[in-house]
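Structure record follows, encoded as structure tokens.
A single protein chain has been omitted; all remaining protein chains appear in their positions.
Read from first to last, the chains carry the letters A and B; within each, the first residue is number 1.
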Amino acid sequence: MLSFVLRRLGQSGVLVLIMSILVFVGMYVVSDPVAVLASDDFTEEDRIALASELGVDRPLMVQYFSFLSNMVRGDFGTSFVYNKPVLPLIVERLPATLEVAFLAIGIGLCVGVPLGIYSGLNRKRKSTKTISFLTTVGYSIPNFWQALLLILVFAVWLKVLPASGRGDTTMLFGIELSFFNVDGLRHMLLPAINLAIYKICMQTRLARSGTQEVMFQDYMTFARAKGIPRPRLIRRHLLRNIMIPIVTITGLELGGLIAFSTVTETVFSWPGIGKLLLDSIHHADRPVVVAYLILIVMMFVVINFVVDVLYALLDPRIRYT
Amino acid sequence: METAVEHTMTPKPDKPEPTMWERFRKVFKGHPMAIAGLIGVTLFILTAVFAPFIAPQNPYDLAKLDILDGLLPPGSRLYDGTYSAMGTDALGRDILSGVMYGLRISLFVAFTAVLVGSTIGVLLGLLAALRGGWVETIIMRAVDLKISFPGILLALMLLAIFGTGVDKVIYALIIGAWASKARLVRAVALSEMKKEYIDAARLAGLSDFRIMTRFLLPNSISPVLVVLPMSISGAIGAEATLSFLGVGVPITEPSLGLLIANGNDYLLSGKWWISIFPGAVLVAMVLCINVVSDRLRDHANPYLRAKD
Partner (left out) sequence: MNNLITVNDLTIAYPMSDGEIFRALNNISVEVNRGQIVGVVGESGAGKSTIGKTALGLLDENAIIEGGSVSLEGEKISNLSEAGFAPIRGKRIGYIYQNPMTALNPVLTIGEQLLETIEAHTDKRGNAAKAYAIELLEQAEVPEAEDRLSKYPHQLSGGLCQRIVFAIAICARPDLIIADEPTTALDVTVQKAVLDTLKKLAKQDNIAIILITHDMGVVAEMCDYVYVLRYGGMVEHGPTEQVLAHPSKDYSRELMAAIPRIDKKVDRFAVPGGMGKSADRDRALAFLLRREDRNVIVDDKPLLTARNLSKTFVTPATVVSAEKVFKAVDDVSFDVSHGETLGIVGESGSGKSTVGRMVLGLHQPDEGYELTYRAQDLSSLKSRAERLALSKSMQCIFQDPYSSLNPRMSAGENITHAIKAHGTVGRTEAHELAGDLMELVGLPRGNVRKMPHAFSGGERQRIGIARALSFRPDFLFCDEPTSALDVTVQAELLNLMKDLQSTLGLTMLFVSHDLAVVRQMCDRVLVMKAGQVVESGDCDKVLVDPDHPYTQGLLQAMPRFSFDMG
């Protein structure tokens, strides 16, 4: 187990390093920061002065290493727009994003897995065909369009839920959270549903195909032939087996969820890191974009590691050495 | 159930191999939803191809637009007498025409990106499986790197770096499409390579190129073909999302996503048609493709097929 952890740490380090190079090349080499920042009335001297101020007149390797060493020290520079250090800017918005993401995953699992198992066990029923069609519909509506429709229906027509902002928050361990507050929860509901629809569809399908596959295995037939009660058959034999892909994919899809939160947060004006990213892209706020990318990569590395460990815990055939 | 092995010398009943058309019919027969989806997809593609001939108005021709026609509700007549079934936007552009031309751009971008991306992916996947060693390591590490990063986020980044435009969106989506195909093809090809017919081909002294094209490719390509419609609908959605966020296609060549974004501001003030119609068409098209895709997947799934 220890050597597995060490190997994984090494690999993760390499991954982060490669991503830092790609981000550096993308952000500092391909696009010219001087051209972006310089206004039209800049003279050639002004440009050179700006270049040396930004440090982009130095050799590329020197630039990269100073970029890297700053990064290691947690210094991602100062946002052009907010004029604040970037790292705290992102970190203070992270809880808002994660809160919605976890709520969405929770909704997805609680709704999707039972629906999927039901459809997998009752293949021929009419309700199964309806569920299956609804998941296809859910898959087919782009995230942003769902968000617009949700606002139109719940905020504009029915006027039952707020369409934008975060509402009141509660401080918990120094973190602002909306979850423990009625107004905050009301604000969170639409963005969470928006992110959850796709999750529900995905979980339903995963659970359905998992169920169908597992029900065909010899060990399920044998378990039936042993005469154990059906609830036990489903709870232990079926669920234990289908949980393996569900947990793995849910973990890996957390990244996708955070990616799509850029869309959701933009539409619902939810003050998380996704909205920050998109605003920064529009304002060419390069340090924020770079810091966001590097942090996201690190987050994915951690998620992948946790998923691998969970995988081993769930499947006795996998042992890390 | 046991596999039915017939006695060796029983003569085969003379059943001809099914033609492409017969196999195609077998996939869709008895599935009215999938057939409806197929018809829908065909109609959308035809509309996109022939948009310049059937659209009531050329939405790109700014000279033809009249600001007085702005924000007319569905069913109005324009100043020049054209009937506007879906209303107009703030510039007096006919929404129906905008949707037809938008469909063109959305479909063009998605098809090009997915076909190019998948071809690259398939070739790389086959190469990785056949060659192994460092070739495989490099290809598969690149795949891992790409897949560990959500596609929409990657596209967003690339467009932020390289700027926007139809061509840039296509590049971004190609980069989004290749990796999963490479991984899929490599996995299938590796399991095919364990089969004895590949050993037989090696024993026969056939070249790597021939083994790849005549043996490995035809036997590894089906799973990619099955996921292709899903990739295309995914790319349509991704392009729409990017354009909606303002980092996709330029305002001069509006796709469906951009049309929706244009109407977004009017949505809350009751001018719903500007966004709703392009959105409805977008959803309908993606839905049609996905229904067809579902059918292909179900048909390819051995666990479902065993009981069909």
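We take it that contacts are C-beta pairs under 8 Å (C-beta built on N, C-alpha and C of every residue); 3 or more make two chains touch, one makes a residue touch a chain.
What you see is a predicted model, and the numbers here were worked out from it, not measured in a lab.
Asks: Based on the whole assembly, the unshown chain contacts which displayed chains?
Replies: Per the touch rule above, the missing chain touches A, B.
Asks: Please pick, from A:61, A:158 or A:225, the residue that touches the omitted chain in the full complex.
Replies: A:225
Asks: Could you tell which one of B:36, B:54, B:138 or B:200 touches the chain left off the display?
Replies: B:200
Asks: When the complex is taken as a whole, what residues of chain A touch the one chain not shown?
Replies: 3-4, 7-8, 11, 124, 217-219, 221-230, 232, 236-237, 240-241, 244, 308, 312, 314-321
Asks: Would you write out the residues of chain B that touch the absent chain, in ascending order?
Replies: Spelled out for chain B, the touching residues are 1-9, 11-12, 14-15, 17, 26, 195-197, 199-206, 210, 214-215, 218-219, 306-308.
In the analysis below, only the chains that are shown with their structure count from here on.
Asks: How many angstrom between the C-alpha centroids of chain B and chain A?
Replies: Computed from C-alpha means, the inter-chain centre distance equals 24 Å.
Asks: Chain B touches which residues of chain A in the complex?
Replies: 15, 18-19, 26-27, 30-31, 123, 132-133, 136-137, 139-145, 148-149, 151-152, 156, 209, 212-213, 216, 255-256, 258-260, 262-263, 266, 277-278, 281-282, 289, 293, 296-297, 300, 304
Asks: What residues of chain B sit close enough to touch chain A in their complex?
Replies: Residues 33, 145, 148-153, 156-158, 160-162, 233, 237, 240-241, 244-247, 257, 260, 264, 267-268, 272, 275, 279, 282-283, 286-287, 289-291, 294, 301, 303-304, 306-307.
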